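As you look at this complex, bear in mind that one protein chain is not there, while each of the others sits in place.
A and B label the chains in the order they appear, each numbered from 1.
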Amino acid sequence: MKKNLEKVGVKSPIITSTWRLIRGNPAVWAILGLIVIFSAVVPDRFLSMSNLIAILKNFAVTSMLAIGPTFVILLGSIDVSYMGIWMFGGALVWLLYPYLGLFSIIIYPVFGLLVGLFNGIVHVKAKIPSFILTLAMTALLAFLTTYVRNISGVLTLTVPAYNFLRESPIPFLPSPFLLALPVILLALFLMFFTKLGTYFCAIGSNEEGAKLAGINVDRYKILAFTISGLLTGLGSIAIFVHLGCQTRVDFDPSELVRGLAAIVLGGTPLAGGMGGPHRTLLGALVYVLIFNGLFLLPGVDPNHLKLYIGTLLMGAVIVASKALKGASIT
Amino acid sequence: MAIVETLLEVRNITKTFDRVVRALDDVSIRVEKNEIVSVVGENGAGKSTLMKILVGVYQPDSGEMYHMGRKVPFPKNPLEALKRGISIVYQEKGVIPHLRVYQFLFLGLEEKFTRLGRLQLGKIISLAKSVFEELGIKCDLSSSMYELPLSMQKMIEIARAILNIKLMVGGEESNVTPIIILDEPTAPLSIEERDELFQYLLNLKKSNSFIFVSHIIPEVMMFSDRVYVLRDGKLVAHHDLRIEKISEEQLFREIVGRASYHELWVKYEAAKIREIDKKPIILSVRNLTKKGYYRDVSFDLHEGECVGLFGPAGCGKSEVARSLYGDISADSGKIIVNGKEIKLRSEPHTRVKVGIGYFSGETGKELLLFWPIRKNLSIVNFDKVTIKSLKVVSVISFRAEKSLAEKIIKKLRIKAPSIETECYSLSGGNKQKVSVGKWLEKSPRIMILEDPTIGIDVGAREDIYEALLEMKKNGISMILVSDDPKEYAILCDKIISMKDGVIQAVYTNEEFRKVIEL
Partner (left out) sequence: MAQTWFSREWLHRNLNTIIPVTGFILMVIALRITNPYFLASWDSVITLVYGMSWFLIAACGLTLVILMGSFDFSVPSVLKLSAMIFAVLYPSIGFSAILVSVLTGLTFGAVNGTLLARFNIPSFMATLATSMIAEGAAQVISGGYTRMITDPAFRAISTTMILGLPSIFYYAMLIWLISIFITFTTPFGRAVYAIGGNIVGTRLAGINVKKVRIMVFMICSMFASLAGILYASQIQGAHMQVGVLDMIPLFASVVVGGTALTGGIGGVHRTLLGVLIIRWLDSGLSMIAVDLNIRMIVFGAIAIVMTILTIDRRRIKIMK
């Protein structure tokens, strides 16, 4: 067995990583378990084509919220500015559409990149805890979005011209999923086929050691935040399309928790150093399956969503907290 | 024997810190091709300062450097040193636990393996494989570093250092022999792992040179070709072990020196309680075991007695001490304080309640550096500074706190402008005094001391010894863990010698002094 693994390891790290991911990750078992349970309890509703497509759509949205911040969590820091980038980026697209036309969608990644860069620089140079900084950023952008909506006198910030994006060219694969796919591939590429993944893990695992190895830690920290912003910006396009070519205009903390929960459920520890976007994808799938199945069950009130999300997040962090032993946690 | 060829030589290096502390005084060493040179000395003898100068972390005040016979300026940063073929493997913190072996091996070198923005994983892995084959390391390339045994981690770190040099020096000078500095590489390793590491080093000697920094004498004697002895920043001896034959004791005496501690021994004799064995037993430890650190440790501690746990770094002595204080927890065994067994897995505060105190020389860990001295002194003495008349709530009386602080400052001769001075602005010795001073008034039944005088000057050291001896005289029992054998001779009535986590022998003070020939 061990010899066999060794051979595989030398041949291709991708195969080993995939094998490790499947073997060592409870998220995989959770996914299988959830599918079996819901297929058994509510087979007609859970396995219907429309529901499966809904699962794919929700998976796209959840993974797009969570995939960027995963890179920052690898560092052991945290980035929750994704809500802000998603909301205000949409407001910017809406504001600039009259001037830029269809090109205005480019605002999303550009804006994400800039916010990420700003977060990174302020976090590294001014030494503010990343959580507080990015949360303030999210709040600031969210309130700005609501403000834009309020002063412009419209109900939603919709750009109907992008409606053509909602039509999927491939049957059974919804367009948000197709839009999310390149972002997922980009994230996986950055993680596994460039040095960045290694560097982020190294910094999260042992920052002093990374410094001793000659890595410019500050620069790569800023880069992680920038990548996080960029991926969130790109991913927000999928969410934008999913919501009917509009952006969210009121801040909802449960959406914020959604991204964090997907990351934690996927098994990327908050202490950093391990995990990555591949795990977050699994986490996102677990999250989506749980809530998709849950609300199909009789007697589950969608109004109590927050209660379930809170409980889920708490359970997930308790399970994930094993990796945090020994560190002085505040 | 191959032709002796000097790879690197430094002459007359002097380095002072803060214009006062002379860390290195006129030190010259050289490294020849294919040899292991040891630099030995106590903590604070200047070993690490010298190494940091060699790799460009510090700049010396004066001195010269010759590389392959040519005079060169001192490296200004680690990268410059690397380009000359000098690299360092740090004692700790060098390993990045969560990376895979091949990731760690090439960390920082990825640029050379990137094409069109894509990392050439295949190339990296095949190169890693050939490097491991060449160096004789057998391990799974895709396992994480933390899964490997510590000796393997160290070996990979060394391989990484060699690889770094090979790749940085590059084409035109590819015949350069790498010089790898090993800073206390064996400290965390078990005895079997040490042998493994040394076999590996002897194997690598054919194509590399090593500077081996250590204070563990037997392994220095066994594996190095030449030895330099540093003491208080000066080079005191140089032996070529291939020619000379010296005993471990001789080397030991050179490292420790013959500083006059007779005055303190007189004090020890004065503080000594006769027939200590007749005093009541205050602490008994029975078969205390922590997997991977120590096993079956048993001893008794009498009232007013000081027991020293003696042994090389990594023998489990400090883990025993920390388990007794509850900082880490033992797996099995019994700790009985005053006839009452205490739980192995309890936090330090429960140990303080039964009368155990703890003091380590690591002031950065212990003190609240941004608090005034007054508060740092009263943090363990709340029972002494709270107003007794208020039964319901405990309220700190600032007057009591102030008088407590003043008393301790006077007693320990702490040099500080006032009791409100923040601790971070104090000198190392004074910080340590504050750290030990807070227990002075608490007067616990048992004090656990871990390296109580590490890294401080002689004067402050003597003040601390005096305070400790006085505590002892007042009937406080102590357990000492230290790197300095003199400390055991000054403070301890009974010395327990440990090796690889197991008790080897028990000496009285007199016997111990004979053993270490002081």
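Everything below uses one rule, namely that a contact is a pair of C-beta atoms (placed from the backbone, for glycine too) under 8 Å apart; a residue touches a chain by one contact, two chains touch by 3 or more.
All values reported here derive from a predicted model rather than from experimental measurement.
In the whole complex the chain that is left out makes contact with A, B. Contact with the omitted chain, checked across A:Ile37, A:Ile53, A:Ala139 or A:Leu243, is made by A:Ala139.
Across the interface with the omitted chain, chain B contributes residues 325, 327, 347-349, 351-353, 357-358, 360, 365-371, 375, 378-380, 382, 386, 393-396, 417, 424, 438. By the touch criterion stated above, the residues of chain A touching the omitted chain are 75-78, 122-123, 126-133, 136, 139-140, 143-144, 146-147, 150-151, 207-208, 253-254, 257, 260, 264, 270, 272, 303-311, 313-314, 317-318, 321, 324-325, 327-330.
Note that only the chains that are shown with their structure count from here on.
Of all the residues in chain B, the ones that touch chain A in their complex are 78-79, 90, 93-100, 102-104, 107-108, 110-111, 114, 117-119, 121, 125, 129, 140-143. Contact residues on chain A toward chain B in their complex (touch as defined above): 2, 5-6, 9-10, 13-14, 16-17, 193-195, 198-199, 201-202, 204-206, 208-210, 212-215, 273-274.
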